[in-house]
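With one protein chain removed, the remaining protein chains of the complex are shown where they sit.
By written order: A, B and C. Residues from 1 in each chain.
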Amino acid sequence: MKAKDIMEQVKDHLSPDDTIRDAVNKMRVVKRDDGIVGVKGMIVLDREGNLVGMVSVKDILKAIIPFYMTMTELGEFTWEGMLSEMTKKVADKKVEEIMVKDVITVPEDAPLMECADFIVKHNLQRVPVVDREKRVVGIIYVRDLYNAIVKVLLNDKEVENI
Amino acid sequence: MKAKDVMEPITETLSPETTLKEAVNRMKVARRGEGWTGVKGMIVLDDGKLAGIVSIKDILRAIIPSYMRLTELGEFTWDGMLEEMTKKVAGKKVGEVMTRDVITVSEDAPLMECADLMVKHSLQRLPVLDKDKRVVGMVYIRDLYQAIVQALLDKEGE
Amino acid sequence: MTQVTQEAAAASQPFVMDTVFWTATTIFVLAYAVIVSEKVHKTVVALFGAALMLVLKILEQYEAFHVEELGVDWNVIFLLIGMMTIINLMRPTGFFEYIAIKSAKAGKGDPMRIMTIFALVTAVLSALLDNVTTVLLLAPVTLLIADALEVDPVPFLIVEALASNIGGTATLIGDPPNIMIASKAKLDFMDFIYNLTPVVIVLMVVLLVVVKIVFGKKLKTREELKERIMQMNEKEAIKDPLMLKKSLFVLGLVLVGFVFHGTLHLQPATVALFGAGLLLLLSGTHDPHHYLAEVEWPTIFFFIGLFILVGGVVKVGLIKLMSMKMLDLTQGNLFATSMIVMWFSAIASAIVDNIPYVATMNPLIIDMAKQMWPQEAGLALLRHPDLMPVWWSLALGACLGGNGSPIGASANVIVVGMAERAGKKISFMRFVAYGFPIMLLTVFISMIYVWLRYYVLKF
Partner (left out) sequence: MTNEAAAATQPFVMNASFWTATVIFLLAYALIVSEKVHKTVVALFGAALMLVLKILEQKEAFHVEEFGVDWNVIFLLISMMVIINLMKPTGFFEYIAIKSAKLGKGEPMRIMTIFALVTAVLSALLDNVTTVLLLAPVTLLIADALEVDPVPFLIAEALASNIGGTATLIGDPPNIMIASKAKLDFISFIYNLTPAIIVIMAAFLFVLKLIFGKRLRVKPELRQRILEMDEREAIKDPLMLKKSLFVLAIVITGFVLHGMLGYEPATVALFGAGLLLLLSGTHEPHHVLAEVEWPTIFFFMGLFIIIGGVVKVGLIKWMSIEVLALTHGNMFATSMLIMWFSAFASAFVDNIPYVATMNPLIIDMANQIWPHLQGIKLLHNPELMPLWWSLALGACLGGNGTAIGASANVIVVGLAERAGRKITFIRFMAYGMPVMILTVLLSTVYVWLRYYVLKI
């Protein structure tokens, strides 16, 4: 199996000019393949439809957490309500400022091992799949790889037996 | 709000002796909050004590050969390699692949502390401990996300 | 300035076994014992031992840092730092992965051919760069290819480690013992090429023949698996073509510099530092921290600590005492001395780290030479025609001896570690089973070479 065999369709995307508030609102209403509502990450496309970045809940959290906390071990010295206080401060920041710009992608005919290697090495939850022209054609989530593993390890009968 | 206000209850756990095959199975059928099935991470208990945590990433890490992780050889793989390597590790024990140094928070931790730990250590979930160091729940990144949504809606409400 | 001359005079004075002598000797012996025991990290031991030598004033800080005879050999240190920086800048370009995949394809997916080509590539790269980097970069590709071909990677890995130690013996920059010997004995790059490369070529041929005999029949794979290798596109390994060109340009310049450094009267470290400075400049980096931090600092500080430790015992006269014992043993017969040095070095290097060993042997040989030819000094002493075979024997013994056990050389340690992480544990005995016979064979051939070239044919 290759990347294109397990990838999921792109449901929605963000634009670099969206604010964090817009992004949060878009992400919570997207319907996924498995019927669940809400995603934890989205690709960012510019007007021409080129992939310019990715935003995940973690990137939003990163924007919310003051950087001085990230660079030190000051985690214990926070107060209740600090998270919402800081969230409000960054609500109007642009997606462009917080997105991950160097997006790691895989070609559509990449072997699954390549996808798994990138996902683990760069600690990703999702990796966009691109065609030869570098246009995004789908996204592979960690759970898709997981399903591939499950298929190898168990046949579905076994699963139902439990 | 504190960790204990947003955490979700633990429904199922693994033991260090569980094989990967079984772990994958258990994670696939585990029930989550609102009636969905399947989780991407589970805590490992040994004698009732927190011994580690296993996520899909840990399982993938066990499957991907060590030399691939050390280098930039990602392009030099072949179709079917993942499946081949997966079969090789099916019998490995959870104890061998789990993350041992589990990062946890206390139930009274402010949400900011949870967020800080998750971002700093790149985590998706954080076991919550009570005063006696027993696991009482789990904070997921989606719970923090809910808190953010809440904060943003508040502002809109004003 | 007068201070220096006095100290130099003090260093060559007959020694007395006073408190200072015993203190220094105790620190030295304890430090070496702890290094061998591996209870404490060797760098920490060497640094703390050196600090003790300084705090107890066995060696003045001035002597440790500024006096060539007693202190840190900055030529060795900066040659290492310079080369490591160049390699650190070169690594992310994907050059080594490219070479490795290309080699596997050149072997047409045939395991025996791949093993031969990998051994040759390892030997050449180890001669020009350092062994650890070479093995560290080739081993992952080896494991990948072994998985693709569904063959046992262990023979490949062991052969690479052995080839790396043999190849590293060939040049001045190939292996730390050679760097140290060259700096101390003031030998240049071409001396090494002229004296060691011929024998290393012979040794490589022998290694390949042995490998062929041992593994020739055993390594077989299926045709469809070979196809996996042939389908790999080595060009995908190149991550930064521009930087690759710059690196190769600088590396070429550095190698030319090494070849001519004797003629141009430039020290090897000057050449390496120039290369590192130039490549840093060409890379246009605004963050040199990363490349400098990646230098193997524990190794560098291990060297610095050792130089000071050895400087202390040189100053108090322990080394002189040892050299006199050695002379008593061989009764001034230099052929016998060469042979003893070679075999003792080989066995010693198989069991313990060869860097502290060579750090001790260097001043010992010089002291011995001083006693044999008291009227000579400087280059006339260091490069006395009768002394030269002893230097070559030390180099051959110390470098080739590393093959004897999995802990004999850093390349071996790396390979064993990598194999273990890949789930293929190489036991101590399994490595010895391959490595020790190869070590005996190569040292034996080296012995014949030294005897024939320097004592029979005398050219």
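By our rule, contacts are C-beta pairs under 8 Å (C-beta built on N, C-alpha and C of every residue); 3 or more make two chains touch, one makes a residue touch a chain.
All of these numbers come straight from a predicted model, not from anything done at the bench.
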item	value
Displayed chains contacting the withheld chain	A, C
Touch with the omitted chain, as defined above, among A:Glu76, A:Asp92 or A:Asp131	A:Glu76
Options C:Gly277, C:Gly417 or C:Pro437, residue touching the unrepresented chain	C:Gly277
Residue touching the undisplayed chain, where the options are C:Phe65, C:Phe436 or C:Trp451	C:Phe65
Residues of chain A in contact with the chain not shown	66-69, 71-74, 76-77, 79, 82, 86
Missing-chain contacts mapped onto chain C	1, 4-5, 40-41, 43-45, 47-48, 50-52, 54-55, 57, 61-62, 65-68, 74-75, 78, 265-267, 269-270, 273-274, 276-278, 280-281, 284-289, 292-298, 301
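Assume only the chains that are shown with their structure count from here on.
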item	value
Two chains joined by the most C-beta pairs in contact, as defined above	A-B
Maximum centroid distance from chain A, chain identifier (CA atoms)	C
Centre-to-centre distance between chain C and chain A (centres being mean Cα positions), rounded to whole Å	47
Inter-centroid spacing, chain B versus chain A (mean Cα positions, whole Å)	16
Mean-CA-position distance for chain C and chain B (Å)	45
Interface hub residues of chain B, defined as touching at least two other chains	68, 73, 75, 78, 81, 85
Chain A-touching residues of chain B, taken from the complex the two chains share	1-2, 20-21, 24-26, 28-29, 36, 38, 40, 56-57, 59-61, 63-64, 68-69, 73-75, 77-83, 85-87, 90, 110-113, 115-120, 122, 124, 141-142, 144-145, 147-152, 154-156
For the chain B and chain C complex, residues of the former touching the latter	65-68, 70-73, 75-76, 78, 81, 85
Chain B partner contacts - residues on chain A that touch it in the complex	1-2, 20-21, 24-25, 28, 34, 36, 38, 40, 57-58, 60-62, 64-65, 69-70, 74-76, 78-84, 86-88, 91, 111-114, 116-121, 123, 125, 142-143, 145-146, 148-150, 152-154, 158-159, 162
